[in-house]
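Our next item is subunit A:
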Amino acid sequence: MSDQKNGTPSRGEVLKRLREAHGTTVERSQAMMKEQKQMQNAICQFIRETPKTVPEIAAEIGRPTHEVLWFVAALRKYGIVVEAGMCGDYPLYQRAKEVQV
Partner candidate 1 sequence: MPENTPNPESPAPVEPEEIRVGVYTCHCGGNISHVVQCERVAKMVGKLANVAVSRTDPSFCSDAGQAIIEQDIKELGINRVVIGACAPSLHEQTFRGAVTRAGLNPYLYHHVGLREQDSWVHASDEEGATEKAMRLMAAGVAKARLLDPLDPIRLGAEKQALVIGGGVAGLRAALDIARQGIRVTLVEKSPFLGGRMAQLESIFPTDEKPRQLLHDLIQAVTAQVGITIFTQAEVTGVSGYVGNFSIQVTQHARGVSPEMAEALTAACTQETPDPFNYSLTRRKVIYQPYPGCYPAAPAVDWQHYDGQPIQVNGKSIVLQDDALVHELIAGAIVLATGFDPYEPRQGEYGYGELSQVITLPQLIRHMALVKNGETLTWNGHPVRSAAIIHCVGSRELDGVHEPQADGQVNNYCSRVCCTASLHTALEMRQRFPRLNIYELYQDIRAYGRGHEEIYRHTQNAAVRFVRYHGDDGPKVIAAPKGDPYPVLVQVKDYLTYGEEIEIPVDLVVLAVGMMPRQVDDLVNMLKISRGADRFLLEAHPKLRPVEMAVRGIILAGTAQGPMNIQESLAAASAAAAKAASLLSLGKVELPPFVARVDPAKCNGNGACVTACLEEGAIALQTFVENGVEVQRAVVTPANCTGCGACVGACPNRAIDVQAWTLAQYDAMVDAIAMDWPELVEVEK
Partner candidate 2 sequence: MSLDNLHVDALVVGGGIAGMQSALDLGDQGFQVALVECEPSIGGKMITLSKVFPTLDCCSCITTPKMSAVAHHPNIKLFTYCDVQSVQEADGGYRVNLVQKPRYVDASKCTGCRECEYACPITVPSPFDRGLGAYRTIRVPFSTAVPQVAVLDMDYCILCGKCEKVCAAKAVDFNQQPEPFEIQASTLVVASGFELTPLGAKKEYGGGKLRNVIDPLMMERFLAPTGPYGRVLRPGDGKEPTSIAYVQCAGSRDTTLGIEYCSRVCCMYAIKQAMLISGALPLAEITIYYMDIRTFGKGYEQFYQNAQAMGVEFIRGKVASIREDDDQNPVVKVELTEEGRTIERTHDLVVLSLGMVPVPGSNTALNLPLGSDKFIAIPAPNASPCATAHPGIFVTGAAMGPMDIVDSIVTASSAAAAASAYIREHKKEAVYA
């Protein structure tokens, strides 16, 4: 909206300003990203070959089931994980073959 205005600040200036203004959230989000990466990798690693249920994944990686489900749902949404049948009352999830993280 403001790119037609004269004196548009450079990209560097803009990011610098944002970094200053949002320092704490940026830091917090960076930490969060690290944790998410770990979690996603752990999940994907475990279900690369054999499909597993959420409680199985949770037991393997030592995280609560509800948290694992949330990540599995997110990975499923972006096509990284797919459903692969049922085991009793629990759906099985597997790493999608074609997709790169």
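Selection rule: all candidates are chains of the complex that A comes from, given by their letters.
In the analysis below, a contact is a pair of C-beta atoms (placed from the backbone, for glycine too) under 8 Å apart; a residue touches a chain by one contact, two chains touch by 3 or more; residues count from 1.
Note that the structure is predicted; figures quoted are calculated from it, not measured.
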Options 1 or 2: the chain contacting subunit A in this complex: 2
The answer for subunit A against candidate 2 in the complex is residues 1-3, 8-9, 11, 14-15, 18-19, 22, 25-26, 29-30, 32-33, 36-37, 53-55, 58, 65-66, 68-74, 76-78, 83, 86, 89-91
